[in-house]
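Pasting a structure here, questions to come.
Every protein chain of the complex appears in place save one, which is left out.
Presenting chain A:
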Amino acid sequence: MGNVRTGAPPTLDTGVLRRMRLARDAMDREWAEPLDVSAVAARAGYSRYHFVRLFHEVYGETPGAYLTRRRIERAQDLLRTANLTVTEICMQVGFTSLGTFCTRFKQQTGATPTEFRRRARSGDAAAIPGCFVLLWAGGFRERPAPGSGEAPGSGETSGSGETSGSGETPAVSKNREGRAARGVLA
């Protein structure tokens, strides 16, 4: 076992990393539940504050952003395949407000749920084995290039007038609801 150098970030401690992983897996399993960051933090054995900080350090986004992103991914999947209304899908993936859901959906995918469904069902879906989709879906969001502004959906803690010039989703009035949305986690 290599010695951890003085001053090395605590995330190199595999015990800490393991607890972050368990918390992340719990969110992956229970995304449809009304998850609460304090509960997830407690499961990992941390206070909410330390959990959010450590999780961000390890996975590059806050637990709240992670959960929201995964919920939107599930919603995309349901929009492709399930015969449910947008409202039903919104509730199914763990959102409590349709407005919030649509705002976050558009931030992440560049389309509204209805637009997304229309496009997804007009062409052939790519035939990718599920495990690779899983790997991709559980992966990391791309970091914005330096100076390009915040990535959509990443403004977890900024609160203030988040930049609206981040790429392909201009003119989305995302912030008011986006902030309320993540109230649950993060």
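The definition used in the following text is that a contact is a pair of C-beta atoms (placed from the backbone, for glycine too) under 8 Å apart; a residue touches a chain by one contact, two chains touch by 3 or more; residues count from 1.
The definition used in the following text is that contacts and distances are computed from a predicted model.
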Using the UniProt record as the reference, specify the protein name of the hidden chain from among "4Fe-4S dicluster domain-containing protein", "Indolepyruvate oxidoreductase subunit IorA", "Redox-active disulfide protein 2" or "Putative enzyme related to lactoylglutathione lyase". "Putative enzyme related to lactoylglutathione lyase"
Touch criterion as defined above, residue of A:37, A:52 or A:78 at the omitted chain: A:78
Which listed residue, A:37, A:58 or A:90, touches the chain dropped from view? A:58
Residue, one of A:24, A:56, A:104 or A:117, that touches the chain absent here: A:24
Per the touch rule stated above, chain A touches the missing chain via residues 1-2, 4, 11-12, 14-15, 17-18, 20-22, 24-25, 28-29, 58-59, 70, 73-74, 77-78, 80-81, 125-131, 133-135, 137-139
